[in-house]
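With one protein chain held back, the other chains of the complex are shown just where they sit.
Chain lettering (A, B, C and D) follows the sequence in which the chains are written, and residue indices restart at 1 in each chain.
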Amino acid sequence: MLLPTYRCLIGPTVFDRLVGVNAIGSKTIVMLILIGLIYKRVDMFVDIALAYAMLNFIAVLAASRYFQKQKGLYDKTGKRTPLI
Amino acid sequence: MNAANKKASIDDIRPDHNKNNSFHHTNKKQFALIPFVVTFFIMACFWLLFSGKFDGFHIFLGIGSCLIVSGISSRLLFPRGVPPLLLKTWLKFAGYLPWLFNQIFLANLHVLYLTFHPRMMELINPKIIKFNSRLKSDVSRTTFANSITLTPGTITIHAGVMGKFAVHCIDDKSGQSLPGQMENKISKVFDE
Amino acid sequence: MIWQIELIILVLVVLFGFGALATKDLLSAAILFGAYSFLLCLLWAIMGAVDVAFTEASVGAGVSTVLIVSAVLRTTRRTDH
Amino acid sequence: MMVTIMILLIFGLIFFAGGAIGIIRFPDFYSRLHPAGKLDTGGLVITMSAFALYTIQPFDLEAIITSIKIILIVVFVFITSPTAIHSIVDAGIRAGLEPWEKQEDK
Partner (left out) sequence: MKITGLISLIFIGGLLFYGALDFPPWGDPTSPASSHLSPYYIEHSIKDTSVPNVVTAVLADYRGYDTMFETIVIFTAGIVCIFLLRSFKEKAPESRMYRHIPTGIILRIEKGGKVPHESEYFEHIDSVWIPYDLVIRTTCRMIIPFIQVFALYVIAHGHHSPGGGFQGGVIMGASFVLFAIGFNLRSAIKQMSEKIVAFICALGVLIYAGTGVLCMFFKANYLDYSALAPLLRTDPVTARSHGILIVEIGVGMAVMAVMVVLYYNLSSAGKHDEGL
C-alpha cells in the first residue's frame, strides 16, 4: 500500500493519482476482510467491504466525466501551463 | 484528440443506436408488468442472500423494499426495445466464465513477468490497435470490452456504438490475438 | 490489535491529509481526499468502531468525492496564491 | 484445507506486490494501468477466495451466507473494476495525454 501512496502523492499528472487511488481502494477491501478475520466478526465487516466494492468506482467515474466536460489538461484561461 | 475518437463520434450520431437505447426518449410512462415481476424476483433473491434472517418480520421488510426497488428501476434492468436476457443466455454465460478465469490468470502471470523483469523497457512496446467487432447488442459489447480489459496486456480505450473498438496493448504478443477467440465465444453466448 | 499496522495507517492518513492540502490543483486535492477517506475508514475499523467506519465508507467512497469534483467543475481548478 | 488457503494467500500477495511495483516501474500512464487494473483484480479474486474458504469452516448457515457475500464482493469488483479502468483511459485520451511509444525506428 505504500507504493501506490507514492504514486498518489508524487505522481506527475492527475491520472496517476487516480490510478493510485484505485489501487488503494482495492487493497482497502482486502484489509477490511482481514481485520474482520482478526476480530472474528467477519459478518460485520463484510457489509462495509461490500459497500466499498459497490461504490469504489463512482469517484473515478466522476473524475473521468470531469475530463470529458472540461477538455484538456490545461485550464480555461488559456495559460498553457500544464497542471500538475 | 485521437483520430479514433473523432471517427467514433461520427459513428455515434448515426440513427441506429437510438433503437437500442430508447430509454430516454419515451416520455409516456407505461407500466410494464413482466419486467417488474422479474426484477422483483431477482431482488428478492438478493435480499435473502444479504439478510440471512428468515423470520416473518424481516421477510415482510424485504418484500417492501423489493417492491420499492423494482418500482424505481425495473426499467434499468430491462429497458424498452432491448430484448431481455433469457435464462439460457445466463447459463451459457456461466459456461463462458471458466475460460475467462483461465485467461485472467494467464494475464496476471504475463503482467507479473513483465513487471519483475529487469529489462522491462525493452520488452514492452505499447501501441493502439483498432478493429471492428460484429457483436450487436449493448450487453454483449460491454462484456467483450470488460473481458478485453481483464485479459492479457490489453485495455479497451474506446467501445463505439457501431462496433468500433480501440485497444491499448502493452506488447506485440498480446495484441495479435484480438479479436479472435474471445469474440467467437461471446457471440456464441449471446446468439449473434 | 497489532499496533504497527495502526501506526502505519495513521501515518498514511496524515500524509494524505498534507498532500491534499499542499497540492495546488484542486482536482488532485479532491482525489487525494478520496484516498484519505479510504484510509480513515480502515483506521476506524481497526479501532473497532464499525458504525463510524461504515459511515465513513459510504460517505467517503460514495458521494463526497463526487460533490467536490462537481463543485470544482463549476468553479475553478487552480488555487491562487 | 489450511494448505490451500495459505497457497492462495501467498499467490494473492505476490499479485498485489506485483501490482504495486508495476505502478511505480512502468514508463507512462497507459501502461501503468495494466498492472494496476489486472494484478489488483486478480490478487483480490485469489485473496478473497482464500478468505471465503476460511470463513466457511464451521459450515452452518451463517458461515455459508458470509462466504457467499465475500464471493459477491468479487463479482461486483469484476463488474466495476474494468469499467473504472476504461473510464480512466477514456479520460486520459480526451485530455490529450499522448501514449508513450518506443522509439526504435530511428
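Following the convention adopted for this analysis, a contact is a pair of C-beta atoms (placed from the backbone, for glycine too) under 8 Å apart; a residue touches a chain by one contact, two chains touch by 3 or more.
What you see is a predicted model, and the numbers here were worked out from it, not measured in a lab.
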Fill in the blank from the handout: Missing chain -> touching shown chains A, B, C, D
Completion exercise
The one residue from B:89, B:103, B:142 or B:187 touching the chain left out of view is B:142
Problem - Residue in contact with the excluded chain [from C:20, C:42 or C:69] - result: C:69
Exercise for the section: Name, in rising order, the residues on chain A that touch the hidden chain in the full complex. Expected result: 43-44, 47-48, 50-51, 54-55, 58, 61-62, 65-66, 68-69, 71
Completion exercise
chain D positions in touch with the non-displayed chain are 76, 79-80, 82-83, 86-87, 90
Handout entry: Absent chain, residues of chain C that touch it
Key = 50-51, 53-55, 58-59, 62-63, 66-67, 69-71, 73-74
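The criterion applied here is as follows: only the chains that are shown with their structure count from here on.
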Practice task
Could you please state the distance in Å, as a whole number, between where the Cα atoms of chain B are centred and where those of chain C are centred?
Solution key: 30
Exercise for the section: Specify, in ascending order, the residues of chain A that touch 2 or more different other chains. Expected result: 1-2, 18, 20, 47, 56, 63, 65-66
Exercise for the section: List, in ascending order, every residue of chain B touching at least 2 other chains. Expected result: none
Exercise for the section: State the interface residues of chain D toward chain B in the complex, per the touch definition above. Expected result: 14-15, 18-19, 21-22, 25-28, 30-31, 33-35, 37-39, 41-43, 45, 61-62, 65, 68-69, 72, 78-79, 82-83, 85-86, 89-90, 93-94, 96, 99-102
Fill in the blank from the handout: The residues of chain D that touch chain A in their complex are 12, 16, 19-21, 23-24, 29, 32-33, 36-37, 40-41, 43-44, 47-48, 51, 54-55, 62, 66, 69-70, 72-73, 76-77, 80-81, 83-85, 87-88, 90-92, 94-97
Handout entry: Residues of chain A defined as touching chain C within the complex
Key = 1-2, 5, 8-9, 14, 17-18, 20-21, 24-25, 28, 31-32, 35, 38-39, 44-45, 47-48, 51-52, 55-56, 58-59, 62-63, 65-66, 69-70, 75, 83-84
